[in-house]
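Note that this is a trimmed complex: some chains were dropped, and none of the rest were shifted.
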Amino acid sequence: MATVKLWTDAEADAHPEVKAVFDDIRATRKSDFVNNFWRGLANDPAHLKRIWGQLKEIMVAESTIDPLTKEMVYIAVSVANGCSYCIHSHTAAAKAKGMTDAQHGELLSIIGLAGQTNHLVTAMQIPVDAQFEVKG
Amino acid sequence: MATVKLWTDAEADAHPEVKAVFDDIRATRKSDFVNNFWRGLANDPAHLKRIWGQLKEIMVAESTIDPLTKEMVYIAVSVANGCSYCIHSHTAAAKAKGMTDAQHGELLSIIGLAGQTNHLVTAMQIPVDAQFEVKG
Amino acid sequence: MATVKLWTDAEADAHPEVKAVFDDIRATRKSDFVNNFWRGLANDPAHLKRIWGQLKEIMVAESTIDPLTKEMVYIAVSVANGCSYCIHSHTAAAKAKGMTDAQHGELLSIIGLAGQTNHLVTAMQIPVDAQFEVKG
């Protein structure tokens, strides 16, 4: 149960700005499936457009980081933030981009280890080593 | 200022279990530098050994995820958890493993976008789409 | 499914301290509805009384921040902390205090943007500008 209305296709079709974004999502992803996140954002069409625009620029466009690595980073942030929906959607996306079960298992190990050492470092309040400083 | 003592090399050398781990860190990394995290963990030699053992198995050993991607995932978790020391140390490690400025910039974009959409999804309490479910 | 018992009205009525708080919640809110949070806290009557006392002083009493803004701030904290129940209850409260759909949409934009820039600032470890310092 969401705190906002999730737009149906019929509602989206009746609103040109929302329809334009949904159409672009479908065309970009070559799939008819528009997931619930976008159906919730549709309540604020300008916001929907802005978030989709960013996602397209950052996650879809060609870049110096490969698509699977991007999804792994997204999963990592979502786990640390405890965003259940995001973990589900980006794990599905990572699998669609070729993540094997072995890679998934290793990704979990890294996330778990980072969670552990983050807690240890914070509990000990370790000061940053001079060697890690960025030189102007 | 830490909440625990940070062991000097002289103190580590005088304690065989701690010395063995510090020696292995140096040999594994081919560097004389032992960063403060390990100097704090040294207060509990069994714990020091366990954490280093895990880190070596997960981050150093050959695996299906390349070393730079591992560091990017580590940075992502550390940012979402707000671990300042960890962000510094793993950003330095990622650079040492070849992360370019362009890749660093893109990594930041992904982390920022994930932070944003995590907050939006949580605020809207979006239900998980049936399509994202794992089949037994 | 909770980790504590949720008190029914019958159970609350049989316990004078709990009954007194439930009665005050109903009188203050001019509604018969007592939500599950209070039914869980009832297991520790002194704690129930303390938390309700604070909430009344901070959220209900007249103050220099208007009631709708208070709810928006509450939602913002709850989202960043990932408290699903709290997001639901305070979104409902904000709507009861007049939050329009347009305001809800803008609130979400602000929360999402703050989530994004929080992650970026943390990832870059930006030092605080001297201009932001409070003068004694």
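Read from first to last, the chains carry the letters A, B and C; within each, the first residue is number 1.
Basically, a contact is a pair of C-beta atoms (placed from the backbone, for glycine too) under 8 Å apart; a residue touches a chain by one contact, two chains touch by 3 or more.
This is a predicted model, so every value here is computed, not measured.
Trainee: Total copies in the complex, given 3 are shown here: how many?
Mentor: Whole-complex copy count for this file comes out at 6.
Keep in mind that, in the parts below, only the chains that are shown with their structure count from here on.
Trainee: Of the chains shown, whose Cα centre falls closest to the middle of all protein Cα atoms?
Mentor: A
Trainee: Roughly how far is chain A from chain B, centre to centre by C-alpha average, rounded to an integer in Å?
Mentor: Computed value for the inter-centroid distance: 21 Å.
Trainee: Distance between chain B and chain C based on Cα centroids, please, to the nearest Å.
Mentor: 34
Trainee: Starting from the mean Cα coordinates of chain A and chain C, work out the distance between those two points in Å.
Mentor: Chain A and chain C have C-alpha centres separated by 27 Å.
Trainee: Provide the list of chain C residues touching at least two other chains, using ranges where the numbers run on.
Mentor: Those would be 82, 87-88, 108, 112, 119.
Trainee: Tell me, which parts of chain B touch chain C in their complex?
Mentor: Residues 75, 79-80, 82, 84, 87-88, 107-108, 111-120, 122-125 of chain B touch chain C in their complex.
Trainee: For chain C, which residues count as touching chain A in their complex?
Mentor: 82, 87-88, 91, 101, 104-106, 108-109, 112, 119
Trainee: Using the touch rule from the top, collect the residues of chain B that touch chain A in their complex.
Mentor: Answer in residue numbers: 1-4, 6, 33, 35-37, 40-41, 51, 54-55, 58-59, 63-65, 69-70, 72-74, 76-81, 83-86, 88-89, 91-92, 100, 102-103, 106-107, 109-111, 113-129, 131-133.
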